[in-house]
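A single structure is presented below for examination.
Yeah, one chain of the complex is gone here, protein chain that is, but the others are all in their spots.
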Amino acid sequence: MSESTFMGVPREKIDWSPRIDYDKCNYCMECVKFCPHNVYEVRENNDKKLIVKNPNNCVVFCRACGKTCGVDALTFPNKGKTIKRIKEIRKEMEGNE
Amino acid sequence: MAETKIGVLSCSGEECLGGTISRLATRKMLEKLRKDKTVTLCLPLYLAGGEEERSFAKAYPVITVDGCSKCCAKRATEKYSGKVSDTVIVSDVLGEDAALSKIVSSKDLKKEHYQMVDKVADEICQKFDKITPEIEK
Amino acid sequence: MSKVKIISCSGIGKVFGLMSRETALKITNELKPNETETVCLGHIVTGDADAKQKIEGYSCITIDGCPKHCAYKNTTLAGGIVKAQYKTVDQMKNHKGVDAGTATALTDDGWKIIDELSEKICTKVDEILKEDE
Partner (left out) sequence: MSKSYAILPCNGLDKCAGCIAKELAIKLTETTDSQIICPVLYRTVDARYNKIVEEKPLLVIDGCGTRCASKIASEKSLKVDQKINISDEAKSNSITIENNLRLSKDELKLVDIITDKLTKEKEKVEKVSSTVFPQIFEYEIYKKDKFTFKVPKEGFLFNENDCWVYVVGNKARIGVADYVQHSLSDIIFFEPPETGSKIDQFGEAGTIESGKAVFEVVCPVSGTITTINENLIESPELINESPYEKGWIAEIELSDFESDKDLLYDFDKYFEILKRKVDEFHV
């Protein structure tokens, strides 16, 4: 895929993806089954059997996989701060043009 | 033209085996044989108000796959949508006896049925590939 | 007594279409072969006189996959008397999150759902036959 952006900002500059609380996660893998964007990866042989492999595949502001988590092990970055950051980057980019 | 898309429309008839074979052969085109180029269409949607299905055959080539010699899929397409580019009739490929035999549920399909599906799907592929270069021009 | 016509949409794009088809086949071939029969929806769509004749004025039950109601609309257009209409997608509402399969093949769960629907429709068939008498 070519460069991907969100609200005109390069996707990799936006920090938005699920965070796994490994103290809570029971590796039921419902989130993996759920997410169509290939964000997670299962690693059967590792200690951490589940990782966020492709954080930039995660749809910015989508939190839908969190709902599948029975033990509430998934959290997301602060939405307000993310919006602020996006606006800042947009300003910077305008300045550069 | 950027992409080649060809519509495949089966009669999916419920009264005889030919309907099931037409349907499965069409699904096989979509899932395996010509994955990215096949668009399946729903026959009853012509009348139930599907502008999307109706206009498709006007803009793209369509191959109809009918179970028996009634050729419902072909005739309905020509009546409501547009010209049919080619047609496959299960009873021509497999013979009337097989096509008109009693319909079986997809849970009771046997090896022989899958062989019938393969044969009809091959036939669709041949027609499909004949049309493809014409639209890629 | 004339048989109740069971007409399915048999939509090819989604699992709901196959569910409608298999439900119709189960009822007409297994559960109520003497009381019901199916009619090709494709044939009805052509508008042929002999297709029309099969359903015009008869009691019909339509089984659609999705809310586009292809079976219901086409049956009504051809003069069939739709005594009851069903949608397989509605049946999914009682089975949230269940994978029923694809338009090519159903999963075991998918079969269970259509078994459930078939039972329901058979009860309706009995009612209709009583009324028709």
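By letter and in written order, the chains are A, B and C; residue numbering begins at 1 in each of them.
Following the convention adopted for this analysis, a contact is a pair of C-beta atoms (placed from the backbone, for glycine too) under 8 Å apart; a residue touches a chain by one contact, two chains touch by 3 or more.
Since the structure is predicted, the reported quantities are computational estimates derived from the model, not experimental observations.
When the full complex is examined, the chain removed from view is found to touch A, B, C.
The residue from B:Cys11, B:Leu41 or B:Val93 that touches the chain not shown here is B:Leu41.
Across A:Val42, A:Ala64 or A:Met93, the single residue that touches the chain missing here is A:Ala64.
For the chain missing from the display, the contacting residue among A:Arg19, A:Lys53 or A:Lys87 is A:Lys87, taking the whole complex into account.
Here the missing chain is touched by one residue of C:Phe16, C:Tyr72, C:Tyr86 or C:Trp111, and it is C:Phe16. Where subunit A meets the missing chain, the touching residues are 1, 6-7, 34, 36, 59-64, 66-72, 79-80, 82-83, 86-87. Interface residues of subunit B facing the missing partner chain: 5, 7, 39, 41, 51-53, 56, 60.
Interface residues of subunit C with the unshown chain, by the touch rule above, are 14-16, 66-67, 89, 92-94, 96, 99-100.
As a convention for this text, only the chains that are shown with their structure count from here on.
As a whole-number value, the distance joining the C-alpha centres of subunit B and subunit C reads 22 Å. The residues of subunit B never reach two or more other chains; the list is empty.
Multi-chain contact residues of subunit A, defined as those touching 2 or more other chains: none present.
Across the complex, subunit C meets subunit B through its residues 7-13, 17-18, 21-22, 24-26, 29, 38-48, 68-71, 73-74, 77, 103-106, 111. Listing the residues of subunit B that touch subunit C in their complex gives 10-15, 19, 23-24, 26-28, 31, 40-50, 70, 72-73, 75-76, 79, 102-103, 105-107.
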